[in-house]
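Every protein chain of the complex appears in place save one, which is left out.
Naming follows writing order (A, B and C), and every chain is counted from residue 1.
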Amino acid sequence: MIEFHGVTKAYENSTALRNLSFLIEKGEMVFITGPSGAGKSTMLKLMYMAERPDEGRIVINGTEIETLGDSDIPYLRRNIGVVFQDFRLLPRKTAFDNVALALRIRGMGESDIKPLVNETLKMVNLRHKTDSLPAALSGGEQQRVVIARAIVSEPAIVLADEPTGNLDPDTSSGIMRILKEINARGTTIVIATHNRELLKDTGRRILRLDGGNLLERGD
Amino acid sequence: MIEFHGVTKAYENSTALRNLSFLIEKGEMVFITGPSGAGKSTMLKLMYMAERPDEGRIVINGTEIETLGDSDIPYLRRNIGVVFQDFRLLPRKTAFDNVALALRIRGMGESDIKPLVNETLKMVNLRHKTDSLPAALSGGEQQRVVIARAIVSEPAIVLADEPTGNLDPDTSSGIMRILKEINARGTTIVIATHNRELLKDTGRRILRLDGGNLLERGD
Amino acid sequence: MKGVTDRMSAPYTFKLAMDSLWKEKWINLLSALTIATGLLLMAVALSVLYNIQIATRKLPERFVITVFLKEGLTEEKIRDAVSGIKANPKVKSAKYISKDAAMKELKALMKDSDYILEGLDENPLPASVEVGINKEAVSEPSVRAFSDELRAIEGIEDVSYGEKLLSSIQAIKSGAEGIGALVIIILSAGITFVCYSTVKILFYRKKDEIETLQLLGATKGFIRAPFVLEGGLIGLAGGLAALSGIAGLKYLISIKLASLVPVLQSFAYPSAVAVYLPVAGLFVGLLGALIAIGRLRF
Partner (left out) sequence: MKGVTDRMSAPYTFKLAMDSLWKEKWINLLSALTIATGLLLMAVALSVLYNIQIATRKLPERFVITVFLKEGLTEEKIRDAVSGIKANPKVKSAKYISKDAAMKELKALMKDSDYILEGLDENPLPASVEVGINKEAVSEPSVRAFSDELRAIEGIEDVSYGEKLLSSIQAIKSGAEGIGALVIIILSAGITFVCYSTVKILFYRKKDEIETLQLLGATKGFIRAPFVLEGGLIGLAGGLAALSGIAGLKYLISIKLASLVPVLQSFAYPSAVAVYLPVAGLFVGLLGALIAIGRLRF
C-alpha cells in the first residue's frame, strides 16, 4: 500500500530523512515514533505528497508518485485521510463544515453528507459542538474535529500525526479504539506519536526514527 | 499570587467554569488537569486576561484585575510568561526573533537580548534552529520555541497550557526539569496538562477540573 | 467513497462564496467600495468627457462661410447661384443677404454715424450668401476644397471664411479628444489594477486555507470557483454602489449645485452608460479574481 525505496529528503539546511526503505501492507496499522525533530512528520508529508523526495521512489496505493502530474494529485489524495499535527482547520468554518469539507471535495451530495458528518462527530464526542467555529473549541476538541475530517470519507489510508497530543488519556483511548475499528474494516493506518501509552502493548509494528534514520523496522 | 474568588465564566452557549475559588501562593508550582473541554485553558486565559470573568473576583500579583484599564493590561502581562496551547508563534519571524519579542516588548536593548535569547534557546535544545521560521520547524521544535519565549524574560508567573503535547517523553522531562529549576528560583508556575507522566510523583498540588467544576483542591 | 463523481454542485459553490462573503463582511464591503470608487471615478470622467464632446460638437455649427455675389446679377441668376450652393451636399443652410440687407447691417453697425452712408448715390455693398456647412465638413482642407467648388459656380465673386477661427475649432476638438482618450486609458488601467489588487489581497489572505484545501484533495476548479464567484459578487456590489453613487451625484448636481454654477444646468448625463456600471463591476471583479488565482499551483 505504501512503499518507500531509498527515500532521502533534505530541507535547505538539514537532512530530515536519510535513505529510508520500508513497506506498509494494505490493511496494516503501523506506528512511527522517535524524538522531536526525528522526521516523523516529514515521512507522513511524503506520503500525502505535501513534500517530494529528493532521492528514492515512493509508491502509494499502487501509484508511483513521481509519475503524477499536478492535476492527478487531488485524486490520489482523496484516498488518504490526514490528521495534521497543526490541525489545519479552516478558521471561518464550523466544526460541521470542516468535517463536511472532506466529503464536498469528493463531490458528495448534501443530502448524503449531513447524516455522515453528524455520525462521525458523534463518534468523537463532539455532536454538541457541531456549529462551533474552531476558535470556540478547546485544543482537544479541535483535534477531534481534525480526526473526524480524516476518517469521515472512509479513505483507503489514514495518516495520523500526533493525533492525541491534546487529548486526555480516556479520550485518547476512545480515539485509538475508533482507529482500530476502522483498521479492522481494512483501512491502512499510519500513526506518528510520542505517546508511550499508545505504543504500549499494541502488538503492531513500530517504526523508530532518529535523526532521519530508521532504527528499527519492526518487522 | 493568583486568587480566584467565586469565578464563573460562560461562553455564548456553554458555561466553561462554575463558581471557582482557589489560591495559588507565590513560588508554588501547581498542575491543572481534567478531560478535554473541562475548562483548563479557560482558567489560564482568565489569569492572563485574554478572557474576563462573568462573575467573581480574580487577583493576580496583588492586583484586582477588575480595576484594570485597557492601558494597564500590557504592564500586568509583562509579569506573566505564557505557553499557549496553540503556540501563537509569529509566522514571519525566526525562532530567535519570536523569543526575542518577549524582551523587545519589555523595552530591553538589543545588546542584552542576544545572549539571553541564545542561552534560552540552548536550554530547550534549539540553538541550531535559531534562524528557522516556525513553518520550517517540527511540531515539537515549535513548542519548545514557545516555552523559551515564555521563560526568557524571567517573569514572576509562568502559565503553561499543555506544554508537552508535542514532545517525546525524554524532551518532556527535560522541559519539566527546566520549569522546576525556574520554580526553585521563586517563579510561580501553573501547568495545565493531560500528560499522566507529568502528574506522576510530582509532590505538587493538582487541581482537577471536570465540566467547569473544581473536583479536588489538592490542598 | 470511490465512484463518487467529481462534479461540484453549483449551489454549494454559491453557498461557500456567500458564507465567505458574510463571514468577512466588513473587509468585503471595503473591497466593494474600493471598486465602486474606481468605477465612480471612471463614470465621472466619462461624463465630463461626454460633455466636452457635446460642447465641441456644437462649435462647428457656429462656423459660416460668406459667399459674395457678383454685381448686377438678375434675380434669376441670383436664384440659380443660391440653388447651386444649396446643391452641394456639404451645405446645411444658405441664407441670401441682398445688397439692401447688407447696407442695413452696416448702418446698424455704424450706429449713430449712419447718416454718412446716406450720402452714397449707389449701394457699394455686394449681395452675399451666408453658408452653413455640415459639421463633418468643418476641417481646414475640406473647407478649402469646398470654397474652390463654390467659386466655380456662376455669379460668385468671392468666398470668405475665418481661417483662424476654423483652425482653433480644429485644435480644440482634437485636443479634447486627445486628452479624453488619455484620461480614459489611464483611468481604465487604474481601475482594473485596483480591482486586481483588491481580489489578489483577498485571495492572498486565504493562502493557508487554499493550501489546506489542496492537501485535502480539492481540485483547482473546486478551490477557484468560490473565489471567482466571490470576486464577481464583490465587483457586482461595487458596480451597484457606483450606480447609486452616480445617481446621488446627478441629484446633487442637478438639484443643488446647478443653481450655484449655471453651466451645470446644461450638463448632460449619459444615463444609458450608467446602467452598465454593475456589469462593468461584475466584469472587473471576475477578471481580477481570475488573474489573481491564475498562478495557483499544486
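One rule holds for everything that comes next: a contact is a pair of C-beta atoms (placed from the backbone, for glycine too) under 8 Å apart; a residue touches a chain by one contact, two chains touch by 3 or more.
Everything numeric in this text was worked out from a predicted model, so none of it was measured.
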{"item": "Contact set of the excluded chain (shown chains only)", "value": "B, C"}
{"item": "Touch criterion as defined above, residue of C:M18, C:L41 or C:L240 at the omitted chain", "value": "C:L41"}
{"item": "From C:L182, C:A247 or C:A268, residue that would touch the chain that is not displayed", "value": "C:L182"}
{"item": "Chain not shown, touching residues in chain C", "value": "27, 30-31, 33-34, 37-38, 40-41, 44-45, 48, 51, 68, 110-113, 115-117, 119-122, 124-126, 157-158, 160, 171-172, 174-175, 177-179, 182-183, 186-187, 189-190, 193-194, 197-198, 200-202, 204-205, 249, 253, 257, 260-264"}
{"item": "Residues of chain B in contact with the chain not shown", "value": "48, 50, 70-71, 73-78, 80, 82, 84, 88-93, 101-102, 104-110, 149, 153-155"}
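Keep in mind that, in the parts below, only the chains that are shown with their structure count from here on.
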{"item": "Distance from the mean Cα position of chain C to that of chain A, given in whole angstrom", "value": "62"}
{"item": "Euclidean distance of C-alpha centroids - chain B vs chain C, Å", "value": "66"}
{"item": "Mean-CA-position distance for chain B and chain A (Å)", "value": "29"}
{"item": "Residue list for chain A, restricted to those that touch at least two other chains", "value": "none"}
{"item": "Multi-chain contact residues (two or more partners), chain C", "value": "none"}
